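These notes are about the structure you will find just below.
Shown here: the complex without one of its protein chains, the others still in place.
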Amino acid sequence: MSIIDVVSIRKVFSGLVALDNVSFQLGKNEVLGLIGPNGAGKTTLFNIIAGFMKPTSGKVMFEGKEITGKPSNRICRLGIARTFQIPRPFGDMTVLENIRVAREFSHHDRIGAESIKTEIILEMTGLSDRANIEAKKLTVSEKKRLEVARALATSPKVLLLDEIAAGLTPKEGEWAVNLMKQLPEMFGISVIWVEHVMRLLMKGVQRVIVLDHGVKIAEGRPEEIVKDERVQQAYLGKRVEG
Amino acid sequence: MVSGLLVAELVILGLMYGLLYGVLALGLNIVWGVMRVVNIAHGDFVIVGSYTSYWAYILAGINPILSLLLTIPFGFALGAATYFGLIKRVQGSEELMSLFLTFGLSTLIGGMLLFLYSPTQRAIPLLLGNFRYSELSIPVNILIASIYAVIVAVALRLFLRRTFWGKAIRAVIEDKVSAMLVGVNPSMVSFLTFGIGIAIACSVGSIVMLLQSVSPTSGPYFTLISFVIVVLGGLGNPAGALVGGIVLGVVESVSSIAVNAAVTPAIGFIILFIVLIVRPQGIMGSK
Partner (left out) sequence: MKKSMMKPGLMLTWLIIAVILVAAPTFVNPAVRSFLFFLLMWIALSQSFNLFTGLTGYVNFGFVVFYGIGGYGMTLSLLRLNLPIYLALIVGGLVASAFAVAVSLPALRLRGAYFAIAMLSLAQAVFVIFDNWNFVNSATGYTIPVQYYNPTQQYYAMLAIAASTTISVFLVLNSKIGLALRAIKQNEEAAVSLGINSTLYKSITLAISAFFAGLAGGAAIWGITIIDPPSAFDTSVTLTVISMTMLGGFGTLLGPVIGAGILYSVEYYLGLTYPYLHLIIFGAIIIATVLAMPQGIMGVISNLMKKEARQIEVKVKE
């Protein structure tokens, strides 16, 4: 059974169709990539799944139950966590306090949820020696990792990652790919990963979905997607030889 | 039974008051549109204009309409001074700071007027009769007030559309960064806008002396009316301010049939509260 079921999601913004009949499933312990040129509707899709927006029509199911239109704080408490493309840390609080906030308020609806220990979260996101630094003093890459750390502290079953690899050094990029292995294997977390840094995404995911202008144009394994003509056209605007 | 004539007169009166308050709100609106500053002292500047006209009348026999020649430039100068002295420093920071600053300014102005002139209501006893058109009877005072309002609205529109600085102001309202990129000096634009806004407020204050009495504590009432109108019409939308003003004026006027006249201000505020909740961007605004 899939853990997330997106069924015919349609989103219209005063005349502009941002998402048109998008459907897909996320399997348990799966890492799913979501790609598409700018303006394809990826962040809108995230916002709808995470409860920041309501779709114009369509449903989102989580573990078989409908969560469409539920407020985002409830969805977090049910077990879906997200990061923001532009990090939103609680600047005046330390890294530890940021994580503490995430931990305190995200478990209300789940009794006895298995928590990931803070030390482990810090270790996984490479913030162990920055734990007592105020978030506003972190570097951009550290802030992105704090986004992930906070999301992990909510003990999610599903993690929606929004462009966590942008601007990372090659070494940090490897960290992102590693994370995609650790999350399902160590913690049973399923992931949807939106990313522009193609080579990293293709290494980290098992399956890819491609959006263009609000429509799902392709779905398959990374190797297949790279060769797909429609995908190439969407990104490059013309056929690529060879 | 309520006569159709009475209703017609009330609607017209409401329209006229609405135009005047709408123009006042316009002043508040462009300041917000250009500078993102919410001027809580707006109504207090109105009272400054009122007192200026009052003393001009008492001491030199100048009638309120003539005193406009005094209050308009004075208001502009006051606005410029306030801008360079105070507003400029909080323009960049969060909205909250300009809210507090202008709140302090409002307190200061009200306090100064109270200190200098005591809480006594002041009025200029200048009734100019009634204008009669077939069966309708409209006091000339309010007619003059609304004519003034229309003149200001038209003048402002011409200024914004036809002159260089007017276009610069519109450019900044629409997109400050782009305006700066094409060479518009935001400081000049802000100073002009604030000066115009306060000039409008002070001049409305002069005209108000034709219609009612004022006291140093009347300022917040005018500020609130302006806010109600601006929010009804949508912050940053100049046409909306006039529309909002007319709507409010007519609603208040007509409702005076049904409810005690003293309560009508509350109606405006209740409408505001409800509108803000149902449609936070106002009737004509966009998010």
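Per-chain residue numbering starts at 1, and chain names A and B are given in the order in which the chains are listed.
Rule of thumb we're sticking to: contacts are C-beta pairs under 8 Å (C-beta built on N, C-alpha and C of every residue); 3 or more make two chains touch, one makes a residue touch a chain.
On a predicted model such as this, the values are computed, not experimentally measured, just so you know.
The chain that is not drawn here is touched, among residues A:2, A:72 or A:85, by A:72.
Across A:11, A:42 or A:82, the residue that sits in touch with the chain not pictured is A:82.
Of the candidate positions B:10, B:48, B:70 or B:90, contact with the hidden chain is made by B:90.
Interface residues of chain A facing the missing partner chain: 50, 52, 71-74, 76-77, 81-82, 84, 88-93, 100-102, 104-108, 150, 154. Although one chain is not displayed, its contacts with chain B can still be listed: residues 38, 86, 89-90, 95-97, 99-101, 103-112, 114-115, 220-221, 224, 227-228, 231, 260, 262-263, 265-266, 268-270, 272-273, 276-277, 280.
To be clear about the criterion, only the chains that are shown with their structure count from here on.
Distance between chain A and chain B, defined via averaged C-alpha coordinates, is recorded as 49 Å.
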